[in-house]
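Heads up, one of the protein chains got dropped from this complex, but the rest are sitting where they should.
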Amino acid sequence: MTVSAPLMTEQAPATTAAGPYRRMVRMFLANRLAVTGLVILGLLLVFCFIGPLIHHTDQVHTQLADATLSPGTRGHLLGTDDVGRDVLGRLMVGGQTSLEIGIAAGLLATLIGTVWGAISGYAGGWIDAVMMRVVDAGIAIPALFLLLVTATILRPTVPVQILIIGCVSWLVPARLVRAEALSLRSRDYVQAMKAMGGGHGRAVFRHVIPNAIGTVVVNATFQVADAILLIAYVSFLGLGVAPPKTDWGGMLSKGISYTSEGYWWLIFPAGLAIVLVVCAFNCIGDGLRDAFEVRLQGR
Amino acid sequence: MIRFLAKRLGQAIVVILLVTVIVFLLLHSVPGGPARGILGPQASPQAIAAFNHEHGFDKSLVQQYWAFLSRLLHGDLGDSYTLNQSVGSLIGQRLPKTLVLTGLSTLVALVIAIPLGVWQGRRRRGLTDYTVTTLVFVGYATPVFFLALILVIVFTEKIPILPPQAPQAQTLGALFADSRALILPVLAGAIATVAAFSRYMRSAVLDNLAEDYVRTARAKGASERRVVWLHIMRNSLTPIIAMLGYYLPVLFSGALVIESVFNYPGMGLLFWNAAQTSDYPILLGTVLVIALATVIGSLLADIVQALVDPRVRGSIR
Partner (left out) sequence: MRRRSPSFPATARTPLAVLGVAATLLVAGCSSGSGQGGSSATGGTPQQGGSVTFALPPNATPNWIFPLGTPGHLAGYNSAIRQNVFLPLYAYNGSSGTVAMDEKAGAAKAPVYSNGGKTVTITLKDGLTWANGQKVTTRDVEFWFNLAKANKAQWGNYSKGDLPDNVAKFTTVNDTTFKLDLTKAYNPEWFTANQLTYVTPMPQSAWDVEDASGKVGDYDRTTDGAKKVFKYLIGEAGKLSEYASNPLWKVADGPFTVKEFTTTGQVTLAKNAKYTGDDAAHLDAVTFKPFTSAQAEFNVLRSGGVDYGYLPALAVSQQKTIENSGYQVKPWNGWAITYIPYNFNNPEMGAVFKQLYIRQAVQMSIDQATISRVIWHDQAAPGYGPVPQQPVSKYLSQDQKNNPYPYDVNKAKALLTSHGWTIAGNIASCTKPGTGADQCGAGIKAGTQLKFSLLTESGSTETDNTMQELQSSLSKIGIALSIKSEPLNSVLDHSPECKPNQSTCSWQLSFFGTQGSWYFPAYPSGEQIFATDGGTNLGSYSDPTADKLVKESTSSSDPQAMQQYSSYLAKQLPVIWMPNPAYQVSAIRNNLRGVVQDPLAFMQPQRWYLAK
């Protein structure tokens, strides 16, 4: 019995029948967790973005007369919050913010990190040294400090949050892509291109980045998951988006302050939503990674 | 090896310098300055001017930075605006506590995550596999403040067996004497990191499985158990070690939340309170200490890595 046996047996039929990408898809679909993650994510997207079209609620005005109604009262399926807004409807708009910021910031971080890492690794020498020291310095400063300081300068709108979170999260992908780029750099075809005086930009964008694409895509999924968690922390620390907008983290941390009151509907729906969406992205990322590994092995 | 060390040390110093520049400039570019908040609205313009003069806010940014740097080189982190103590002595009181907390929870996390990662790396798809993986993901996906709340509700209210507060003792000895109170904070910290560590471990194991030496060992007739636990695990530890060095700031952010939830007066709480009161010397001091720890951590990680993994040793130039 060999250790890699499970991988071998599962992919064996595919190897003969199809190209690497179809094998990847199959590999991904064979991972039940990954598929579940994809389904959960789809459902959450529908809930947040289609939901408000069906479940109409006023998420702008407060209704102090209806504050903290328990679930089921006066047509509020999940009750109301401490200023009288419908919690179900709030989950939908809160989810929009969480997902928008999370996905956009995760992608932004990956983009910056990929380009930075690819250039650094491809260029090598002192350019690499300087660029990586910047990354090291960035890693050494707690993201929280950067968040706190920027929050006192800027108004917390959604684009600003995307920018801030994107800018504090690009360091890890930068290191990963650089490592890939370093190993690619020594490959013959890149060396050949350099020798032929091919454009550096071309080399980076046509060869280095595409070859690191597996790492990049997998990392992007995890980046999104991490970004969603990070905005939850940011809201918990009171630096979240400005009202009347909210996000799941903001809802959760506000709910938690009512623990002793027993208002469970202010805590668990939002908490569950965060756990679900972060899990979903992690499962997808995991599945993707396995799939990409298969592609690499098949090469 | 000596050249390698010298080079890495030089890099570390550059990084620290870079950190001081970034942190100092960011903090001092906040408009308004901290005087009004520190002195209160009652403060007269004269009092504010005196405060700004005393703390050098009336000088140019470059002069301020230079003064800060030269004090720093003498080992002086300055005095807190609000807590009547030097930043150095405050960090001296708080740092050991945070080290105990994060040290313990990291240790617990590693003890769980390393075998888990190895097991996951060799996994077969099956119910147990899916269940374990899901659990790990859920642990990862739960925000620490939410996790802590659930732990507190479960273990102090539903099944009241543990205290809701971390030990409040001043000395480390007394801290350990009240070890039951440490369980929940340590657990909260550990659960969140298990998933991150085991993920690294798993991918390292996967990489190693494909390596030649594994095949060689097998061909030589080494038992499967020996191959996995001796060869693969040993070599797979490298990424974990490398990561630990860089993981310090993340651990610190986690510590901040845990410390405030369990009311544990460590570095995290110190930092957070200073952020609330615009106590710049403390903010600068804590961020610097963490940056220094991270840089030293990654330096040590590189060295240990070289000792553990023969492949890395070869690549050191």
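Going in written order, the chains are labelled A and B, and every chain counts its residues from 1.
Just so it is clear, contacts are C-beta pairs under 8 Å (C-beta built on N, C-alpha and C of every residue); 3 or more make two chains touch, one makes a residue touch a chain.
Just so it is clear, the structure is predicted and the values come from calculations on it, not from any experiment.
Although it is not drawn here, the omitted chain touches the following shown chains in the complete assembly: A, B. Within the full complex, the residue among B:50, B:95 or B:138 touching the omitted chain is B:50.
Annotation for chain B: contacts to the undisplayed chain at residues 30-47, 50-51, 81-85, 145, 148-149, 152, 164-165, 168, 256-257, 260-261, 263, 265, 269, 272-273, 275-278. Residues 60-62, 64-65, 67, 82-83, 151-152, 155-156, 236-239, 242-244, 253-254, 256-261 of chain A touch the missing chain (whole complex, contact as defined above).
To be clear about the criterion, only the chains that are shown with their structure count from here on.
The part of chain A that touches chain B in the complex is made up of residues 1-4, 6, 30-33, 129, 133-134, 136-137, 139-146, 148-149, 152-153, 225, 229, 232-233, 236-237, 249, 252-253, 256, 259, 267, 271, 274-279, 282-283, 286, 289, 293, 297. By the touch criterion stated above, chain B contacts chain A in their complex at residues 11, 14-16, 18-19, 22-23, 26-27, 29-31, 122-125, 130, 133-134, 137-138, 140-146, 149, 153, 203, 206, 209-210, 214, 218, 224, 227-228, 246, 249, 252-253, 256-257, 271-272, 275, 283, 287, 290-292, 294-295, 298.
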